[in-house]
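Heads up, one of the protein chains got dropped from this complex, but the rest are sitting where they should.
Just so it is clear, A and B label the chains in written order, and each chain counts residues from 1 on its own.
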Amino acid sequence: MTEIKQNEITKYIVISSDKVLPADAAMKIYESEFPVTVKETCFGLIVTGSKEDVLSVVEKIQQMDKNHIFIKDRGFPAGDERRCRASRGGGPRPGFHFLREEVKMLPAIGAALDELEAKESVKEKHKEKSRLKVSDLEKIIEEELAR
Amino acid sequence: MSAEESGLVKIALVSCGSEYAGVQPEFEAAAARVDAKFIYPEIDIASIDTIGKDFGLEVASGDLRLMMARAKAVVEGTTKVDGVFITTCFRCAEGAIVRNEVRRYIHKHSEIPVISYSFTERTSAGTLLTRLEALTTIARRRHLLAREVQTGLTAGIDSGSTTTKAVVMRDNKIIGKGWVPTTKVLESADEAYSQALKEAGVAREEVQALGTTGYGRFLIGNHFNAQLIQEEITVNSKGAVYLAGRQKGSATVIDIGGMDNKAISVEDGIPGMFTMGGICAGASGRFFEMISKRLGVEITELGALAVKGMQENVNMNSYCIVFGIQSLVNSLAKGATPEDVAAAACYSVVEQIYEQQLQEVDVKEPLILVGGSSLIEGVPKALGDLLKIEVLVPENSHMIGAVGAALLASGYVEE
Partner (left out) sequence: MAKVFIYPVNSLILSDLVERFEHKPLTMMNQVREKVTNISLDSPPINITPEDPKIGLRYAAVEVPAGVRGRMSLIGPLIEETEAAIIVENPPANFGCVGCNRTNELMKYLVRDKGVPVLEVKYPESDEDARDFVNKIAAFLESLPEEKPDEDEKPVDEEPAEKEAEE
């Protein structure tokens, strides 16, 4: 079983970048010589270590492509047996599915953050879908029938 | 146990809420004790979006949709398992609907044995043990369960919570019977076994194989060096269809024991779906003991009394062994006859079994009623009236466990 240290934290670094590959990020951590455990996953990296170390590492990595690298806390340390697919007998852990859905959305979120940063778009008028007024519907019907 | 039997049994855990209710370790502990391992069927995430429509049941909770997707993976063979354990939180309506439908779905589309259970934070490994033992037996010992004829000289002891039963069988015939109240598990077993041996006129050493079942099965099985120690769901199903002469095809077995009751849906003598009640004494033989005492009759007389009475004449507002019996007794003061009260008592037990157990299994005829309470004539009558089907009570129906154990033990005669 993975050794559990109570003062350690774990963060997910999810990389949705054109410039940075998970392997590059991992390399950067190895080079930095922070005493953290790094696990590469299909979405990015899982980093476990003391709070200070993990926060520093995460900060460093996120700066590689700020708006396209996302961070989330993780309850379980990297490779924890209780959540490991191999030892718990098939099927991914429950949180995996939602993470996968969110990852699909990251390019759009990243682009939005870029825009926000460039102050290109602050607020666009949000069009709420609402029920058509009867009078408007009548007008449309009349127009359509008149064609 | 043969090498083939000793392998690890893979059980798909199709559950909602267990990890958050504090019961997961209890599940794991029960599985480990019967040499089983839970696995979580792999699913295609894309299937989750459409599973409600595919399955035909649309629910709001993601983990319940996951259950349906996992059941589908099991049925389609994407994940290979030997059994399925379906479980959701007790008192969750959405969960209960999914649990029942998933259980039916697997039963309908596969041969894989299934059990279902609703847990609370108090559910313990002990509660689940008999159920999981039955599930793994079905997976592991199908060849043993295929036995339809008793051969050689064998014996079976059923160490129940209220009474201990023993039979000695030779060449497919019961030649000796013993039936004693359970006081001390070992002593009662010894006494019942001695009675049966005496009636059969054989010595203990002559018996070629012994099977034990019931609550005390491990203790007495080890004490008597039994060849077979088996939980009562498997044994009683086998015993019931054997005694009723309905070994082929479908059957439903209802066993009302001293402390609990079981409803088992059987196919060719092999249990498919089953449920065990054990929380409420109001649905057990104990209820009959109590009401007999209050009516001042022997429990053996209660049945004859009940068939003469009308349960409709008695207003019962609870199934509870305390409050229900109170209202039965009160009705005497309002003019109901002891016959009516006896009939109402039978109806009360049967109705509770109907509401709480029979909803979990598909009732297919013949309906075979066994266990000590089946001897109370009012019980099969009430059950038949309620379900509008004929209820079969085979001869020696109270000996069901001992007979089943002796029958299955004969599988070890040649070994």
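The working rule: contacts are C-beta pairs under 8 Å (C-beta built on N, C-alpha and C of every residue); 3 or more make two chains touch, one makes a residue touch a chain.
Owing to the predicted nature of the structure, the values given are computational and were not obtained by experimental measurement.
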Sole contact to the chain not displayed, among B:A31, B:L66 or B:L328: B:L66
For chain B, residues in touch with the removed chain: 16-25, 28, 45, 48-49, 59-64, 66, 88-92, 94-95, 119-122
Sites on chain A contacted by the missing partner chain, in the whole complex: 4-10, 12, 14, 51, 70-77, 80, 82-83, 88, 93-95, 97-103, 105-106, 108-109, 111-113, 115-116, 121-124, 126
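What we mean here is this: only the chains that are shown with their structure count from here on.
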Chain A-touching residues of chain B, taken from the complex the two chains share: 10, 37-43, 45, 48, 63, 66, 70, 79
Chain B-touching residues of chain A, taken from the complex the two chains share: 88-92, 94, 97, 100
